[in-house]
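Please find one structure pasted underneath; my questions will follow.
Part of the complex only, each chain left as placed.
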């Protein structure tokens, strides 16, 4: 009953097989190999336009590289106050960005709304050179609360950002989960809606260690190779990270795996709701947040369930009553129905 | 006939098998897994003392983290003028180190001698706060010229460094090659000779992407976890990097593979020397440098040989005559005798 993180899951067999298959003969190092060439083409096909793509081994690297690339050191990145980039990356964007500033915005269910973005841009524009100025809007898709921005919502936010001179970044560590839930194309969820640069994660979705920075306007990617190299994120045996993405995209594997993870989250949410433990936020990706009593929490832990309890800063007061805890339950492609049934039974017992 | 880089080689089958074997069930992310615990113990055993170890996926990351950790932003790192950290990492040590300065020192055959280090420390000490001050000595083992520092040489340099208040870093991207050539213990080549922090590479030696920062005094490692995380170098599915090192050390695989690479370099050097193309520097690791005419260079390229031609700044004038080129030939565990025979035959033909 492991619901700690989709990072705790193993690697999808198809991806592991691709890594093994790539282990043949010599290949030029540092991305000058054939597998990398192939996967670059693949990314452009996937996103229905020519893109520039940079593979790295962690999501933190992808986010920090992307944000530093589109934000000057004296710029501000507007993001949700609970977003991974500001709470869980130990200041990586600030480090890569030469001391840029992340400005955390409040918003329900992990999402930022248009009024909040507009107000932040207004507040962080014009008082030059005394103030850092709004430079980038970063959206997380799916959000840390397990919710999803629809293309129309992204468009509205991106338009506001672009009118204010900002670039739009999307942290897509769980992009595939959003993709299959909305049943939209990758293009519709990104550049067609105004996203300038995407951190696309494969690791949580089943890869070993494979993340990509995708710059939709290749001209905007100038000098990103230097940024990546200089941060130590250019792998020498690059074919093995390319191979992971090739397998991820082949036969729609990324959607297959994401659908499985999402389905397990739905099952878990439905099971808990049926026992009176309704999810705190809409379950749209592979994350289920529930308020549980400490009594139930202990019982689950005693039974071997693994998951994290989150602080609930900024949550509406009525969501969590005094004694309850906010449990974050993460499913993955490898979550089984039997684990869910067992978890629901224990959690739901009186 | 690929002699471009040991990075162009594939992954040793034993290591690939270990990666696949690690792909079972759940494991806590970010290094909180059992494989990581096991490999930490293994490192301490290998080095005959309790060490702090941090696994990352590139050598540039290992070097930059290590150097930034022991050098303040206003400090200077003394290193060979041709060392990888100053010529090939796009300023990663400067970036990680908040703008520290690398000071390149001249020295024959890739090695720095005691007088040079002493003079550099004298020149970069005391004119405070106007001058950056010598803070770290970085030695490459094996060197970029394919030579090796013996323990006694390291001791002499490390003593000079320590007396001047410097820490000693070793870039061990090809540490195993030095290890088997000298037939010394890992401890003898490092902390017993005065090395404070080692970047130990496994990738060039047969791994997929596995490098380690080893801090010999664990107390000195405080806050290195934050540095690693913040630079994006803490892998989420950490068990797979731990598995690579477990396999690397198991049954002395690292020595077995390094011996094979060194033996191939010896064979290559001997073959070329017999045909009048003597190596420029002593062949002590898996690198052979030879001066070849452009005519021969073209013939080799036409035959499909792959290798890099290096600039020869700082080389004794008599080594390379006017028209010759400096070819760097790198062998690896996967180099075959037949490739060498063929290369030697083509290179040596009149």
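Residue numbering begins at 1 within each chain, and the chains themselves are lettered A and B in the order written.
Note that in this section a residue touches a chain if its C-beta (ideal position, glycine included) is under 8 Å from a C-beta of that chain, and two chains touch if they have at least 3 such contacts.
These numbers were taken from a predicted model, which means no experiment stands behind them.
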Oligomeric copy total, full assembly; chains in place: 2: 4
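Keep this in mind: only the chains that are shown with their structure count from here on.
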Residue ranges of subunit B touching subunit A (in the complex, touch as defined): 2, 4-5, 7-11, 13, 16, 19-20, 23-30, 56-62, 64-65, 89-92, 95-96, 203-204, 208-209, 226, 229-237, 240-241, 306, 334
